[in-house]
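Right, one structure below, let's go through it.
Just one protein chain is left out here, and the rest sit where they should.
Per-chain residue numbering starts at 1, and chain names A and B are given in the order in which the chains are listed.
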Amino acid sequence: MKHPPPSRYESVIGLEVHAQMRTRSKIFCGCPNQFGAVANSQICPVCAAFPGVLPVLNREAVNMAIKTGLAIHGQLRLFSEFSRKNYFYPDLPAGYQISQYELPIVEQGHLMIDSPTDKTSKRIGITRIHMEVDAGKSLHEGILGASWVDLNRTGTPLMEIVSEPDLRSSAEAGEYLKKLRAIVRYLEVCDGNMEEGSFRCDANVSVRLRGTTTLGTRCELKNLNSIRNVMRAIDYEVERQIELVEHGEQVVQESRLWNADLNSSRSMRGKEDAHDYRYFPEPDLPPLRITPERIEAVAQTMPELPEAKSVRFQTQYQLSAYDAGVLTSSRELADYFEAVAQHTADLGHPNPKAAANWVTVELCGRLNRDNREIQHTPIPAHRLGQLLAMIQRGTLSGKMAKEIFEILFTDGGDPEQIVRQQGLQQVTDQDAIVQVIEQVLDAHPEDVGLYLAGKTKVFGFLVGQIMKASQGKANPALVNQLLQSQLLKRG
Amino acid sequence: MSIDTRTVQNVARLARLQLSPEELDPCAEQLSRILTLMETLNGLPTEGVEPMSHAVDIRLPEREDQVCNGDQREALLACAPDTEQYHFRVPKIIE
Partner (left out) sequence: MELSRLSLAHAADLLRKRSLSSVELTRFFLTRIEQKNPELNAYITVDEEGALAAAQAADARLARGDGTPLTGLPLAVKDLFCTHGLRTTCASKMLHTFCPPYESTVTRRLKEAGAVLLGKTNMDEFAMGSSNETSFFGPARNPWNPARTPGGSSGGSAVAVAAGLCLAAIGTDTGGSIRQPAAMTGITGLKPTYGRISRFGMIAFASSLDQAGPMTRSVADAALLLQSMAGHDPLDSTSIDAVVPSYAEALTAHVQGLRIGIPAEYFAEGLTDAVRDAVERAITTFRALGAQCIPLSLPSTPYAIPTYYVIAPAEASSNLARYDGVRFGYRCENPKDLQDMYARSRAEGFGAEVKRRIMLGTYVLSSGYYDAYYRKAQKVRRLIADDFQTALAQVDLLLTPTTPETAFLIGEKNNDPVRMYLSDIFTINVNLAGLPAISLPCGFDANSLPIGLQLIGRPLQESTLLTAGQAFQQATDWHLRSPV
């Protein structure tokens, strides 16, 4: 954190995440649920709220909410209800948003995070998860004297995941978001893309004197389109509120719009209506009843989640908790690692620790440099597996392998072939090595004499000379072994 | 219960209905009379009664997650008072 708050204060943070669910169709109609289509090409009378139309709930959206609820150890309500949240806005065609209000489908869940602040594992409560519909989009920029409305996004199923105010720093907020995002991605219920808006976050922030338990007045931060921005906006807000309190001023409860370019937020007060959403139960949708059998059936379809996978990696592959944690931070990365480990094993050279190392250090490091995600790795898992097997087999030195790795990363290809083409293969042909050894020994008779006289220190020097003569291609283990016997022959 | 013209104005603003100043008083008067009628409900004890939101008690049906609507852009946009480049056009929204 750039600006740690003076220790007298503690920040209290709760996050509201809106996750777009990855159903094929929209939540209440059969229009496609797809990002990036031509304006208004994915609308029908239902999602565009024409007169007389009615909503019909998408079963898969409910299943996704159940999955997420189970993953965060939440309590699933067998009886939940949809309500209408009434307000006027051009991209809200019905004039109300269908949302779960009094009786949400999931309550009282939690996530464990590794707090970067306390260096401990910390339980973050999740108050509720409810289903609702997304609104459309209004376009303003570059349009003369008007705004445009595109309703493609209208009716996209959303989960709103509301945390308890259990987070105490921006770093914890960042950890929580990463954890939550990994879970929804593992479950394949949301693609977790903050930039495209499929995973959106509002932050409720307040400060109080350390040691007190009452909550201060909170502000809601909006327009946070990356985890980095969530953290920056929280830091800014904490500092702003502390400054207000220090100067004896009051924090005003309000919504504040974050501006990432200016690295500051501004009040939305006055700009927004004094809201009175007039919630009431949606008369077009009877209450949602789910059965324990259905929950059980959905549970059967759940993939292994990050925590369980991490534990398994530690036992099955003997990985450190740290490595297992890194590898399971995303499902794709974990799958990639397992594929590499499997492939090296299939080639007869199992070494999961080396696989973990290569994936977390070499590959992730290289991807980071290019700002790429594991999904977009140019090296398929079986190629990296091949490369690792070649190291194990002794065909490649670690140094050579790194060179091949770079070639694989930039140009792709088959590591065996590259090695052959580049003539990088280690020389393991005993006769060839003996030949080089003989040449070197012939060129250094004094050193041979010293060695035979008991000055074994020169052995290292001779190895060096042999490696040099072989242009580094000789297998060092073989060189050691053969040099020994050749020297003895001269004794 | 009688409601004043300020309340009427506030409700009209929430409902997005323009009311002229001459309409305010009659509107307040009529709403007050209707609300008085409604207050007869207070004579009926309802502690512990479950509120009733639906006329019949049925299970919420769920549909399969299938795309079944074609592109109805042209037909729907044709109903709009103002469109531009396949968008619904509205007066500038001031953020």
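Operating definition for what follows: a residue touches a chain if its C-beta (ideal position, glycine included) is under 8 Å from a C-beta of that chain, and two chains touch if they have at least 3 such contacts.
On a predicted model such as this, the values are computed, not experimentally measured, just so you know.
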Residues belonging to subunit A that touch the chain removed from view: 45, 48-57, 84, 86, 88, 90, 93-96, 147, 149, 276, 278-280, 283-286
Positions on subunit B contacted by the hidden chain, ascending: 3, 7-8, 11-19, 27, 30-31, 33-35, 37-42, 44, 46, 49-56, 58, 60-61, 63, 72, 75-76, 78-82, 88, 90-94
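Everything below uses one rule, namely that only the chains that are shown with their structure count from here on.
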Residue ranges of subunit A touching subunit B (in the complex, touch as defined): 23-25, 29-32, 38-46, 48, 50, 56-62, 81, 88, 90, 138-140, 143, 145-151, 271, 276, 278, 280-281, 283, 285-289
Interface residues, subunit B side, partner subunit A - complex: 14, 16, 53-54, 57-69, 71-73, 76-77, 79, 84-95
